[in-house]
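Take a look at the structure set out below.
Note that this complex is displayed minus one protein chain, with the remaining chains in position.
Chain nomenclature is as follows: A and B, assigned in order of appearance, with residue numbering initiated at 1 for each chain independently.
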Amino acid sequence: MKWRTVLLSALIGCLALFVWQMATMGTELPAPWAVLKVSREFLSDPFYDAGPNDKGIGILVAYSMTRLAAGFACASVCAVLLGVLLGRQPVLFAALNPYIQILRAISPIAWMPLLLYSVKDSGLTAFMVVFMASLWPTLANTAFGVANIKKDYLNVAAILQMSPAKTLLSVILPAAGPTIVAGLKISMGSAWVAIIPAEALLGSLGLGYFIWNEWNNLSLTSVVFAILVIGMVGVGIDFLFSKLSKRLAYTD
Amino acid sequence: MSSEKGRLPSCFADPFDSGSQLSSCCCGQIHSHDEPGAEPGATASAPGPTDSEGLLVRLVESSVTRALFGGKELPRRAFMRAMGAGAALGLVASVFPLEAAKALAMEKIGPLEKKNVKVGFIPITCGTPIIMAHPLGFYAKYGITEPEIRKASGWAMIRDWAASGQTDYTHMLAPMPIAMSLGLGSSRIPFVVPAVENINGQAITLRLDHKGVKEARDMKGFRFAVPFDYSMHNLLLRYFLAEGGVNPDTDVQIRVLPPPEMVANLKAGNLDGYLSPDPFNQRAVYEKVGFIFKLTKDLWPGHPCCTFAVSEKVAREAPNTFSAIVRAIIDATIFSANPANRKEIAKAIAPRNYLNQPVEVLEQVLTGVFPDGLGNTLSVPERIDFDPFPWNSMAVWILTQLKRWGYLKEEIDYRKVAEQVFLAGDCAAVMREMGETPPEDSYSSHVIMGKEFNPAEAEAYLRSFPINRIS
Partner (left out) sequence: MQTPLLEVDNVSRSFPVPGKKERISIFSNIRLKINKGEFVTVVGHSGCGKSTLLNIIAGIDKADTGAVLLKNREVNSPGLDRMVVFQNFALMPWLTVYQNVRLAVRAAYPDWDKGKIDERTRAYVEMVNLKGAEDKLPAALSGGMRQRCGLARAFSVQPPIMLLDEPFAQIDALTRGVIQDELIRMWEESGVTIFMVTHDVDEAIFLSDRILLMTPGPDARLAETVEIDIPRPRKRREIIEHPAYYAYRNSIIKFLSGGSAPVPPGRSPLTP
């Protein structure tokens, strides 16, 4: 059963490659073979550093990931704390929820000009774009998860006379954990989607920079390579979150 | 050298002394009247009767004050009397990087305030001196051992970098520092241009199926692209169209696009043509999607394009660094001007760290031997050239065109703005020091598409265009 899935998956992949090959034949669009060649070139020396505007793909991925991690971590801490507060204060949650829904609907990239103009630093702006992208899903999910924690768990915490901090760490966060992680996963997805255009628009080193630098040379093959890298990194991040959510899942 | 023994030429006279005469001049660049003065250049390096450095400082101060008062004696004297020399100098220094200008005029550069200067550039051949100064070691030659040469993808980005202090020195289109100093399209930040980068070097590129187009009239209904509103590209394209009777605001569309997207859009058929910096004109030929319709050098031979700009604040706060980097850039620009060096430069700026373009395309641009996309190989050595001298008269022309097309609405003193932003005198001093012969006067008349522009008659020139957006 399992290897049949694998086989089917491989078959679909081959078919996609075949369609890609056929679609690009006779055009100037990059064919799979050309992308493979370029990929080998980029991946053969992923960590070279030839100046401030030319670094290996590994270093660029690291730049993007660092930016992503910093913005995401800060946003997640804020979102979880605020989410817990809202989850425990139903009236406040109900009052703020419409605003959260509006803010959530705004593309993080839309914030960029405003952020750039106010903070006047492109690195900080990229960080804030990631922050904005990561904030809302986690906030909404945390508030929802905390609001729906079984009353019994909180009663037990009260009977055990746990301090608010201890209650947060030992009861509220683990109880709402799966919902929070689901929110974090959505947040990470939206942050990863936002960071590429943010880097391209701000000129900050990273995968987004790689794309416009190659686009500047009209090198579509390299752009396709970057697209593949972005996809793979995204899958990797998703995989980590699936692991995390498995660890935190529980059945009543 | 006409200095008589025992008497200082007037340029050494203290300009903050309300009794001194400034009218006869020896520095030659910034004054308005054209009386042939003493041999320029010699004065700056010849030791005067007193301490030469002190004299030099006074020379610079005098040029600056003269620049501020437009060479008019009476208001300057009245001003000095009213203010007292010291206070006046302070006041002048507050609107002009006087310390920076002084430092610039010193032959020996003082200790640099910072060695890791951040320089922003756009990956186009116009920025050649700024870019190649890095791989070819011009920054290091003047003590800037750790420059960070940062690539920006567009003019808005580089403007924001410069405005927010993320870069110290910036590659800008010639109208940009003028626009920023006036607060057009951004918050008002005084910028100065100690050196122009390239002259010529742009072209009107049309899609291949427009081979039959012969003149502006044939372009009605076209969709054009330019890299930025405040660019020579925009102003020259508008000028060209309007001279041919085509109103650029109503008869065609002009959009702002990053140059790589111009090529892609030309290919996709969304654009009929563009006036853009190279290598993107040559790139359209290389990609077999367009042809070079007209080089901008054929519209206005020797027109400025890109400049090396810095905010007045950065220049004032680190005058020695300013002095060093301006020398590096002027040196690099002079080096770039030599056709013999062009192939080496093409190779140096082609890598991914700089332009990220095929060497072949860059060579075609820089050497001026290129296919035009219509099957001809042309040889136009001056297709792009490099000349650091920031003509005040060109700044005035830019101002007239910004007014003509409605970007600039307020009344301004053309010469004052031109002289505050384009530091012709400072550039000339450094050029002379490097053995060049800069123009005597920073004002000259220019001929653009056969029509003469006299900077002294800017307002009349502006009113002479039938097609305009002057409200």
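Throughout what follows, a residue touches a chain if its C-beta (ideal position, glycine included) is under 8 Å from a C-beta of that chain, and two chains touch if they have at least 3 such contacts.
Because the structure is a prediction, the values reported are computed rather than measured.
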Visible chains in contact with the missing one: A
Residue of A:Pro32, A:Gly123 or A:Pro174 in touch with the missing chain, whole complex considered: A:Pro174
Of A:Met162, A:Val193 or A:Val233, the residue in touch with the unshown chain: A:Met162
Absent-chain interface as seen on subunit A, which is shown: 150, 152-153, 155-156, 158-162, 166, 170-171, 174-175, 177, 248, 250-252
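Throughout what follows, only the chains that are shown with their structure count from here on.
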CA centroid of subunit A to CA centroid of subunit B, Å: 43
Contact set on subunit A toward subunit B in their complex: 50-54, 116, 120-122, 200-203, 212-218
Subunit A partner contacts - residues on subunit B that touch it in the complex: 123, 134, 148-153, 157, 160-161, 163-166, 259-260, 263-264, 283, 287, 351-354, 356-358
